[in-house]
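With one protein chain held back, the other chains of the complex are shown just where they sit.
Our next item is subunit A:
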Amino acid sequence: MSLFIVNILDGLVTGLLLFMLCSGLTLIFSMMGVLNFAHASFYMLGAYFAYQISLFSGFWLGLIVAPIAVGVIGALIERYGLRRVHKYGHVPELIFTFGLALLIEEAVQFFWGKSQQAYEAPEALDFAAFQIAGNTFPAYKLFMIFVAMGLFLVLLYILTKTRVGMTIQAALSYPETVQNLGHNVPMVFMGVFGVGTAMAGLAGVIAGPVLGTFPGMAFLLGSIVFVTIVIGGLGSLWGALIASLLIGWIQTFAATYNVRMEDILTSLGFTKPEPIWDSAWQDLWTLTLPQIGPILPYLLMVIVLVVRPQGLFGKRET
């Protein structure tokens, strides 16, 4: 039972981290109709910027400066890159962001090398917050939960309660009408892209010390981010939150519990073929839950797409 509670917390951390990436991506998608393949690369940039800043002035300054720097870079890329490609349609935009992802990965390797960087959590948070049956819960993870929760609340407030948020929401559905009403829609687009990438940067800043700061970090998270926003429903903030938490928990629990296919098949009345290594069914019989854990989110995506193509909270068919 204590392990169960610990897993709930661990899954929450993973899920919220995923949410910080997905929230920006899903906003950008619903606004521009383009999947930003480079989104996870901004996450990586955030981690590397914060690492570089932490060498000079410690963790906390990086926490503030790195996401802003990433956001500014994101906004500039939208203004001078993506906007120019926009008029040629969606495919060139997709290719543009795809190329951008490769470019950022190469740039990171050029400046920082290919090795893992020693980016560490601040010493002030380097203690065990509490303990459940021998399992310590690092204070830093508690901090991650608070940052992500805070971000979600701020975002929700801005989008639903403020004038800026309403303009954004209106621009999402009827960009021409909003423009005719005198709003600067390209400016809104640039702002949303900048804020979206800054959030990815913030995710990188706080995830870097835990998940490792290395050139493969964007690649590791890249595909799962898309899976999450498809499950949650493209363009839905709540959907992104629920889907992120769902995937966080699925991955945590799948890795923890050794459910074996052998036990399931035996309880269903099948007999294990002997010798197993000579059987055509060997792969099926020796399967365990931790082994298939990483593909479960993809399985979930396929199921969601079949049952509810617009995603859990999506409003439109895509």
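Going forward, a residue touches a chain if its C-beta (ideal position, glycine included) is under 8 Å from a C-beta of that chain, and two chains touch if they have at least 3 such contacts; residues count from 1.
The criterion applied here is as follows: contacts and distances are computed from a predicted model.
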The complex lacks one chain in this depiction; which UniProt name from "Cytochrome bd-I ubiquinol oxidase subunit 1 apoprotein", "tRNA 2-thiouridine synthesizing protein C", "Multisubunit sodium/proton antiporter MrpB subunit" or "Branched-chain amino acid ABC transporter substrate-binding protein" does that chain carry?
-> "Branched-chain amino acid ABC transporter substrate-binding protein"
Out of A:Gln52, A:Gln169 or A:Thr288, the sole contact with the unshown chain comes from A:Thr288
Determine which one of A:Pro122, A:Pro138 or A:Pro175 touches the chain that has been left out.
-> A:Pro138
Touching residue (missing chain; options A:Leu45, A:Leu82, A:Leu221 or A:Leu300) = A:Leu221
Even though one chain is not shown, subunit A touches it at residues 3, 6-7, 10, 13-14, 109, 113-118, 120, 128, 131, 133-138, 210-212, 214-216, 219-221, 224, 251-253, 255-256, 258, 288, 290-291, 293-294
